[in-house]
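The complex is shown incomplete by one protein chain, all other protein chains being positioned as in the whole.
Labels for the chains are A and B, by order of writing; each one numbers its residues from 1.
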Amino acid sequence: MWEGLPFFLEVLVGGLLSGVMYSLVAIGFVLIYKSSGVFNFAQGTMLLFAALTFVSMTERQVNFWVAFSITLVMMVIMGIIIERTVMRPLANQSLLSLFMATVGLNYFLEGLAQGVWDSAVHGVDLGISNDPIFLIEKFPILGLDIIISQFDIAAALIAGSMILGLTLFFQYTRTGLSLRAVSDDHMAAMAVGIPLSRIWAIVWAVTGVICLIAGLLWGDRVSVSFTLTAAVLKGLPVILIGGLTSIPGAIVGGLIIGASEKLGEIYLAEIFGGQGIEHWWAYTTALIFLMIRPTGIFGEKEIERV
Amino acid sequence: MYYREAGRLVKSFAADRRMLPLMEDRFVTTLFVVVVMYGLVTWLASDYIFSAILIPMMVLGVATLGLNIATGYTGQLSLGTAGFMCFGAFAAFNLIFRLDWMYIPLAFFLAGLIAGLMGIIFGLPALRIKGFYLIVSTLAAQFFAEWVFNAYPWFLNYTSSGVVNLPPFHYKVFPFQELTPLNDAFWHSSRGRYLITLTITIALIVACKNMVRSSTGRNWMAVRDMDIAANVIGISVAKTKLMAFFVSTFYCGVAGAMYSYCYIGNLDFMIFNLRRSFLVMFMVIVGGLGSILGSFLGAIFVYGWPILVTRLGDAIFGGGTLDTAFVENNSKIVVGTIIIVLLIREPGGFAALWNTSKQKLRVWPFSK
Partner (left out) sequence: MNTSTDSKNPILVLDNINLSFKGVKAITDISFNVYEGEICAVIGPNGAGKSSMLNVINGVYIPQEGTITFEGKQFKKMKPGTAASMGIGRTFQNIALFAGMSTLDNIMTGRNSFHKATFWETALNVGRVRSEELASREEVEKIIEFLGLQSIRKTPVSSLPYGLQKRVELGRALAAQPKMLLLDEPMAGMTMEEKLDMSCFIQEVNRNLGTTVVLIEHDMSVVMDVSDHVVVMDYGKKIGDGTPEEVMNNQDVIDAYLGVSH
């Protein structure tokens, strides 16, 4: 058992690091859900759209930062357009309708992204080394002989600092305060003069930025192609574990899913007679958590009044 | 006016409870089914019409109806439709393949039951978790289905390619089939498969209509609209939800079996992927939540649009001009747009549009 420990830790750390990425995607979900009650299924495709736009420019010899800025501006504009044309006319509709609208939006963007660009597989290189780090060499004090991917660490750092920045932004700025007011009660927030549509526009724009960062990180790791839309499927169990309305929940949920996915792949796949369990394992993990806490770890428990 | 909705005196509650209370509706529907679907179409349609248009539309319509029972009638969001179709398809294959006395309708029915059982299992969390959180359970079902038939090749009879061709000699349609003039070859042709699909589809529509117009359907809708109130007036919410999941996944299971046997003619778990689940969901939204007619209108539109675009392209620009990628992206954009526009303008989908246009026609030309 104990000989297996370093290996176990290696898997765990790898899982946690990839979990930070899931958290980033999940925070995009949470922001929109918190502020407008929309469960944004189009996030995966927004991510693909961002990455595809960026790659299409760099492949045409556009400078990295120029391409990044243009894509950033484009994602912000896209977020605002989505808010204007789709979400605002649907305000006050049932949660199910809003969800379905984003599913439709998702389909639309999928067609658009692949129609405007193409459906080929692109590579994206952020210039982050993918060499493994031998922890025992760098930090002998820890006494752990495990290998960690340098890319994973860098990605986790970028994602982590994004998360930190967003948390601070929404905790300490006026916009953040308004957002929290809106998420508590739309009507009351409007009544005290908070411009609801501006908050929504900001949230959608921020989500656009998150999609760009996540899209590039993910794109570097796996490649930019249609499979990127699966990001939404990675983010889903995360926010459901964490609770749809909680940013800390998204972070914790991401770590749990990341770790559980990697551990499950290594330790459970054999029991289940084959590889590829990670797809449903993440959902099973989420299901177990939800059976214990039906609205996620940090989710608001609604008291039903009659 | 030959067609009038008002002014027909309903003389008994039994008459008011009929599936189609209007005499005209009954007449037109019967005419359509008997003369058109079983008569003219069966007689005249080509192989292409059967196997590329009518059969898939009916099969997908049944799957849409299944999802509509869970989502439209009972308010339980499900993203695992294709997964349950997959369970149904594999159940049907194994029943027919392993038991040589098996008949197609019975196999499809049992396949539905097995899918329904899976539906109950994956529906159990619905007793505790609500709303969006339930997505987890249905997605788990979807991915579990995709995985289990990949990981355990027994279900595929160890076919190395992962795709089982369904040789037609596998199936019998009904007992004493050999005594009828319609031989095996007929039932294996597209026309025969069309008749099988049509009959099963009609049976499932009638059954659904029956449930919806009775206590079963009212309980579903009560749970959908306000589960606390339903509980207080004595409806068991747990039982109702599980029952809805069972019936819903039963339909999906039968649709899956028909998909394999009557439509594509092979068994392939890759086909029943998450994308197909979403496609069925689009059919529900476009057609109209909580509508039987809508389920089929949605299936016809979402399935038919790419075909229409391809055909139009061929007609206008000459054969094969439009490549599949273009058609695919075009239909994604169109269907996506229609979903959004419908949700904003007419959340009831095509079914509601159909009803309002009937209303407008009634007062035509005095309407705006």
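The rule is simple: a contact is a pair of C-beta atoms (placed from the backbone, for glycine too) under 8 Å apart; a residue touches a chain by one contact, two chains touch by 3 or more.
Keep in mind it's a predicted model, so treat the numbers as computed, not measured.
Peer 1: Among B:20, B:33, B:229 or B:325, single out the residue that touches the unshown chain.
Peer 2: Final answer for the missing-chain contact: B:229.
Peer 1: Of B:138, B:219, B:277 or B:310, which residue touches the hidden chain?
Peer 2: Touching the chain that is not displayed is residue B:219.
Peer 1: Could you pull out which residues of chain B are in touch with the chain that's been left out?
Peer 2: Residues of chain B in contact with the hidden chain: 13-14, 16-17, 207-208, 210-211, 214-219, 221-222, 224-226, 228-236, 243, 247, 290.
Just so it is clear, only the chains that are shown with their structure count from here on.
Peer 1: How big is the gap, in whole Å, between where the Cα atoms of chain A centre and where those of chain B centre?
Peer 2: A distance of 33 Å separates the two centres.
Peer 1: Under the definition above, what is the set of chain B residues touching chain A in their complex?
Peer 2: Spelled out, the residues of chain B in touch with chain A are 71, 75, 77, 125, 128-133, 135-137, 139-140, 143-144, 146-147, 150-152, 228-229, 232, 274, 278, 281-282, 285, 325-326, 328-333, 335-340, 343-344, 347.
Peer 1: Using the touch rule from the top, collect the residues of chain A that touch chain B in their complex.
Peer 2: Interface residues on chain A, with respect to chain B: 39, 86, 89-90, 93, 95-97, 99-101, 103-112, 114-115, 119, 233, 236-237, 240, 244, 272-277, 279-280, 283-284, 286-287, 290-291, 294-296, 304, 306.
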